[in-house]
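Of the protein chains in this complex, one is absent; all others appear in place.
All chains are identified by letter, namely A, B and C, in their written order; residue positions are counted from 1 within each chain.
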Amino acid sequence: MKPAPFKYYAPTTVEEALAHLAEYGYDAKVLAGGQSLIPMLNFRLAQPAVLVDLNNISALFYIGPDEDSGLRLGAMTRQRQVEYDPLVAERAPLIHEVMPQIAYPQIRSRGTFGGSLAHADPSAELVAVSIALNGRLRLRSRAGERWVPADEFFVGLFTTVLEPDELLVEVALPAMPPRSGWSFLQITRRHHDFCMAGVAVLVTLDNRDQCEQARLVFLSVGDGPVNARQAAEMLLGQTPTPEAIRAAAEKAASDEIDPGSDIHASAEYRRHLAKVLARRALTQAFDRARGG
Amino acid sequence: MKVEGEYVFNGPREEVWELVRDPEVLATALPGTQSLNQVSENEYQGKMHVRVGPVAGVFSGRVVVSDEVQPESYTLTVEGRGSPGFAKGTGQVQLTDQGDGTTLMKYEGEVQIGGKVASVGQRLLDTASKSMIRQGLEALNKALQARVAQSEGQEEVEYNLPSEAKFAAAVAKDMAGEMLSSSRMIWMAVAVIIVIVIVAVIWMSRGGG
Amino acid sequence: MAKKYVGQRMTRTEDPRLLTGQALFVDDVDLPDMLHAAFLRSDYAHARLRSIDVSAARSRPGVVAVYTAEDMGDAWRPGPPLVSPPPTVEDIVFHSRTQVPLVKDKVRLAGEPLAVVIAESRYIAEDALEDILVDLEPLGAVVDLEKALEPDAPLVHDDLDSNLAAHLIQEKGDYAVAREKADLVIRRRILIDRGTAAAMENRGIVAHWDEKNQQLTLWDTTQAPIPIRNGLAGMFGLSTHQVRVIAPFVGGGFGPKIMMFYPEEVVLTWATLKLGRPIKWIEDRRENFFATNQERGQVHDAELALTRDGRILGLRDDFIHDTGAYDPYGLTVPLNTQCHALGPYEIPNYYGELKVVFTNRPIVSPLRGAGRSQGVFVIERLLDLAAKELGIDPVEIRKRNLLSPDVFPYDNKIIDQAFVPLVYDSGNYRPVLEKAAAMIDYDRFLNEEQPRLRTEGRHVGIGIVSFIETTGIGPYEGARVTVETSGRINVATGVGTQGQGHFTSFAQIAADQLGVSPRDVHLVTGDTSQFHWGTGTFASRGAVVAGNAIHAAATTVRDKVLKLASKVLETPEEELELDDGQVRVADIPQRSISLGELAVRANPLRGAVEPGTEPGLEATAYFGPKYGATASGAHAMIIEVDPETMMVEIKRYVLVEDCGTVINPLIVEGQLHGGVALGIGNSYYEQLMYDENGQLLNASFADYLVPTASEVPRVEIAHLETPSPLNPLGSKGVGEGGCIPVPALFAQALEDALADYDIEILEAPMSPNKLFELLQGKEKEQ
Partner (left out) sequence: MSDQFTVTVTVNGTQYERTVEPRLLLSDFLRHDLGLTGTHVGCEHGVCGACTIVFDGEPVRSCLMFAVQADGHQILTVEGLGTPENLHPLQEAFWEAHGVQCGFCTPGFLMSLVPFLEGNPYPTEEEIREAISGNLCRCTGYQHIVEAVQLAAVKMRT
């Protein structure tokens, strides 16, 4: 299990990196934290001709405040840094809660926030969470830059809207509205495995304790993150009673997700888990919204 | 692994049949095809350079068409091999005229997958194959619409055959091979398989002769 | 004797080196001019090899050689059987088919090696693997054990007329008659599937033929260096003195690191003899899932006949055992299964028909537990189901059937893995079970806690099982104990060590005889240049068999020490004592001589010695028990299940172990903890998943789920000691006891936790998905 040879670049600026990407196109792979690319290289399932390593671009490592109490994260910010950052804990408690559940400590030391998003694994926690939080992503190429809502960034299985000459450089996360509650639940075989099903939930209550806004984003139950809009819609303007929650969970699990089967969990089991988790997560999120 | 599903083409059955039996269209619509030769009336051999995200490899394949009932159905036996693994499958394809100008394609097959990809890439194989087949068929449908438009003398629908890169991009466009946990790793293995499956399915849609 | 070290919780002598990265493992061996090997392995489980073209690989820069079976010429031959086939007794069928170094005509398992590349680095060797063109014609694969025996099944070995590798019936009493008399007969189909050892260190070999010295050295992760040395010498026409096999520190064995031979051992030896340069091959993790032996696949059709009050009248257990593509390890595993299905119970009548089948899967050889856990699973499951049917408490039904302490030695009438009668040397099972029940507070849990938690809607359950473990089998081990002139003791033995703490426990045994601190005992193990005879580390036997050999040798040395000291100190031997590295006159401590000085005197430079005097303070002794020592135990657990998610949490785990005299409780506890962890893996996490074509679907640590610290609970341990009468130390083995009963225990606890669903667990390992399907089935029925 040793990687095949490749040409290696370690640019120190985004511009240089973009120039390499423009030159090599699909022959190049971007190396961010490398915690999933390098195993593939070691298995020789991936044999890119060129690796463009972003680890020396210091401009991509940062966590900072955004206007209106939001957050901005450089794409190369290490997951471990996000995990321990007080500003993240304060402004994005959902992320703070999720971080320790991602892989293992050693992987988070190296793994990056942006890398996880660009990789677009349907089981990735941050993928679902970035949609639940209504995040926006800044993509740059030599031609310029564009902002894409997280909800539109993920196209399908490992598929994003990134062009081969584009880099994800920054993530912006808006603040949660007041009276919001959140939850993230997933079921894994062992602690820290890829989950068999999971869900990230963000809800907001109005002053009559009715649901003003809801987002449920599932992971591991489709070819990408599944934003269950119909289920969320059902809750809007409703008092989140156990019955209403149950109905929304049922809706999401039966109509909105399309789980596959693998050696760990059948599609049927995943669907069942999604329903159970949606119910539990909504319940927890609404409880939190009421409490805060 | 079972591969099955349905897809509705926006065109009449005869057109769909024409499309799927036109080696020209398919050879160009199958990105990365380095060669595609008809070796006998019912047998084709081809070489494909597959690139999905970071995963790449040259696959050689063979397709045998049998039980052909024009323009309704046929059976395909497909074999593909490359360094990341191999796939072998048999599938039935059925086209049904829906009477409203559309054609329902039903496909059902059993694909054996082996080698490296099978042993380390199971996590998303099923999900991946579904997703990839859908994308492959959508590409074909676009080609169909372009054809239909052309044959009806309407204003030409813009359709550019996808380049290898574009196709690969559509299949799995991912930027950084970054991510959380490799522990949980190696979905990429999957992608290759998927392409093999797509190849199988698309080849399945190739008519005889 | 001043101090008694046997029985002490001693920290281990070997640890400082392991803790600082100083211990030598095979991959740490670095020799000048060393080459690196990588193997091309078949993607197919069953295929005919049409052709193989290695020319492109040979011409890649940095590649030194590429070999296929053809290149090996006469050196190519199937390996010898590692464990002899059973003696030809009437009605035993056994077809011996052993693995080949490189595939010549037909691939019989995915991962079987087709060619080897030898290059300047492993990186280049792997590059060159991709240059090799292989043409394989895929054949239908044999995967399912039952289908393997169907008449139209493809044949794993074309020269046989079926995939039956072995057939054997064992009987005790008359089961048919017992069944007639029974009030209740429980019959079930029980499945046990494969797992892998997953030692943290993969296998590895460095082979070096030193042309000038005409000396072959092999560093090998083997559990049996001496048999490997003997075998290789024979195979390549070398004297055993020309071959040195070193098993240095080995990163976990668990059974599969004993084979004769793994293809790589033969190919590397052959290649270094040819090239005259050292060659290293380190198995990578993916290879390990294919190229290292596995275990546990069996399908049982079992029935238990009982009286109304829960007494066992008889057991019938017919099963098919998967041996994989070859059967070099004979019948060890399935015979263990038969023996352990009888367990600690009085089972007067038994009938067991065993069919061993060849399949297109990796070779099966013992993996910690070695067939025992399957037998335990069968009998314990049947007992649980019987208890439920008869309305008897699970602990009670076991108590009613446990052998009483006055029956030992107890002859169970069938033969065991060593082809000698299954005789239990000693035991006292009831107190073991009672102790476990007391520790877990069995009655209170059932009467108070569980009802209370159930009213809260929680699904908690308890399990408790008894079992025996045959350990410490022969044939023999030996040891040489020497008092060195430094006063330190050198102990050499042939067994290898893979983390069991032999450096310490063996030192404790020698130290007690020679009045030194175990820290002054230097142990050499696993190096054939240091000790010439022995077999290896397996079957929970190291401490029993090698331990007693050391005890015997140390006792003889002690006699020599006393005899010489008696002369030097002019004092009768009876008045001497050994302590602190000195021999002292008991009442006059200042009259003493150190062991080092005695050692010097034991090899006099001048003067005469009495006729018959052997020089040195050294002795070699061997120990071979008549039959194995039978340990026993009882495990209990409390679990909580979330029936909505199928997530399981082990709330408490208790075990009581009787492994005779405990040499070092700290080490024994460590062994038990590790065993339990593997058992938990075998219960709910670890299953090798093969598709119908023999493709392994989870050949990585991402998908093959070795339990982590989050899945393994704290284990509470108690020891009871019923010494073995078969050896002077009174010890029994303990290496496998931790894992053996766990799947049975887990199943019982799971059923209890989900009592309201009324499910039966008849499969090991279970998984969340399987549990989900079981519960769905129940919901649909209701």
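Quick notes on this structure:
The definition used in the following text is that contacts are C-beta pairs under 8 Å (C-beta built on N, C-alpha and C of every residue); 3 or more make two chains touch, one makes a residue touch a chain.
Quantities reported herein were computed from a predicted structural model and do not represent experimental measurements.
The chain that is not drawn here is touched, among residues C:6, C:119 or C:199, by C:199.
Only one residue in the set C:278, C:675 or C:765 touches the chain that does not appear here, and it is C:675.
Considering C:191, C:706 or C:759, the position touching the chain not shown turns out to be C:706 (whole complex).
Residue-level contact of subunit A with the missing chain is found at 1-8, 10, 34-35, 38-39, 41-43, 49, 51, 53, 55, 78, 80, 100, 103-107, 109-110, 191-192. Residues of subunit C that touch the chain left out of view are 11-12, 14-23, 25, 27-28, 30, 123, 197-202, 249-254, 282, 284-285, 498-501, 666-667, 669-670, 672-678, 700-702, 706, 708-710, 712, 714-715, 738.
As a working rule, only the chains that are shown with their structure count from here on.
Between the chain pairs A-B and B-C, more C-beta pairs are in contact across A-B. Averaged Cα coordinates give subunit A a centre that lies 29 Å from the centre of subunit B. If each chain is reduced to the centroid of its CA atoms, subunit B and subunit C end up 48 Å from each other. Residue positions of subunit C touching 2 or more other chains: 130, 286, 689, 697-698, 702-703.
In subunit B, the positions touching at least two other chains are 83, 116, 120, 122-123, 182-186. Touching subunit C in their complex are the following residues of subunit A: 1-5, 43-44, 187, 189-194, 196, 263-266, 268-269, 272-273, 276-277. On the side of subunit C, the complex with subunit B involves touching residues 43-45, 110, 130, 138, 286, 289-290, 689, 691, 693, 695-703. Those residues of subunit A whose C-beta lies close enough to touch subunit B in the complex are 25-26, 29-41, 43-48, 54, 79, 102-104, 107-108, 111-112, 114-116, 118-126, 155-164, 166-168, 192-194, 222-223, 258-264, 267.
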